[in-house]
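Let's look at chain A:
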Amino acid sequence: MSQFLQVLLSGLATGSIYALVAVGFTLVWQAAQTVNFAQGEFVMVPAFFVLVGTHVVGLPLWLALALALVVSVVLIGALFKKLVVEPILPSGGISLIIATMALGILLKESAKEFYGAEAQPFPAMFPTDPINIFGAVVSMQDILNLIISLGVVVLLTLFLNRTRTGRSMQAAAQNPAVAEILGVNVKRMVMYTFLINAALAALASFLITPVYLAKFSNGETLGLIAFIAAIVGGFNQIRGALVGGLLIGVLDNITATYITAEYRAALPLVLLIIVILVRPQGIMGTSEGRTV
Partner candidate 1 sequence: MSAPVLSVRNISRSFGGIRAVRDVSFDVQKGEILGLIGPNGSGKSTLFNCILGQLPPDAGRVEVNGKTVTGMRASSLNRLGVGRTFQQLSVFPQMTVLDNIILAGQEHHGTMASRLFGPSDAGLTEAADQMIAFFRLTHLRDTIAGSLSFGQQKLVDAAMAFMAGPSLVLLDEPAGGVNLTMLGSLKERLTAYNAEHGTTFVVIEHNMEFVMSLCTRIIVLAEGAIIAEGTPEDIRSNQTVIDAYLGGG
Partner candidate 2 sequence: MRRWIRPALIGLAIILAILAPVGQGNYITYVLTSWLIFSIAAMGLNLTLGYAGQISLAQASFMAIGGYTTALLTLAGWHWMLALPVALSFCFVVGLMLGYPALRVKGHFLAFVTLAFNTLVFLILRNEEWLTGGNYGLVGMPRPDFGLFSTMKQHHFYYFTLTITIVAAVIMWWIVRSPWGRAFKALRENPIRAESLGVDTRRLTLLAFAIGSTYGGLAGALVTPLVQFIEPASFGVAHSLRILLMVVVGGAGFFFGPFLGAGVVIILPEFLRFTEGYYLIIYAALVIVMLVFTPKGLIGLGALLRDRFWGKRVARGDLKQGAQLK
């Protein structure tokens, strides 16, 4: 029982980080019909910005983190939208799928060529001391990751629902034409979405890299898992992406511990196929806005 609790808690901790990535992915999909196949690399890259800050420039960790966040928001938020999405979106979904996949390769290979193919240790922000919860031994890091991720998602939801800007963003995503008439600056709102996505990806990067080490190939699995979380949860809902992320994290951990370590990567995929076929609007999603 205590082992199960342990598996569950650490699954939730990883799952909450997946959720951050999935939420950003969902926001961008809603606002700009962009399925970002480079999302995983968006999580891989900010960690390398931090490493450049601490190792190459010699900055203290907090400053490196802050700078990496800013650089990420500019590069994988604003520039991504301006240079990739905006020009290619009018030529349609397939072009954008290929372009974001190519961007993923570009980022991955750049990290490999310019920083190295070896996994790099990444400074932990939190103590990794084990703590005991009802017999389950969980690291402090896991617990804090879980709390921070969930906190950010809650704050984001409040921002989107309670503030004027947040509501404008939702309006812009749901019905740009009407929002424009109502005086919402749709272009700016869409840009905000990309910035938020970049910030979420950077945060996820800072939280997960101490666990996985910084490696150029980190994005491969992360991106796929985030998509799956977003789809399983329901593409068009933040709540869905959160639930999807947690679910994948927990299921992944349970599969790896109790069923098969070799096929742990297969489980989310099978889940994805089943969900798309049986309930294409996702577990939490509503069916509207799903017609592609």
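Keep in mind that, in the parts below, a contact is a pair of C-beta atoms (placed from the backbone, for glycine too) under 8 Å apart; a residue touches a chain by one contact, two chains touch by 3 or more; residues count from 1.
On how the list was made: all candidates are chains of the complex that A comes from, given by their letters.
Nothing here was measured: the structure is a model prediction, and the numbers come from that model.
For chain A in this complex, the touching partner among the options 1 or 2 is candidate 2.
Looking at the complex, you find that chain A touches candidate 2 at residues 33, 35, 83-84, 87-88, 90-95, 97-99, 101-103, 105-106, 109-110, 112-113, 224, 227-228, 231, 262-263, 265-266, 269-270, 272-273, 276-277, 280, 291-292.
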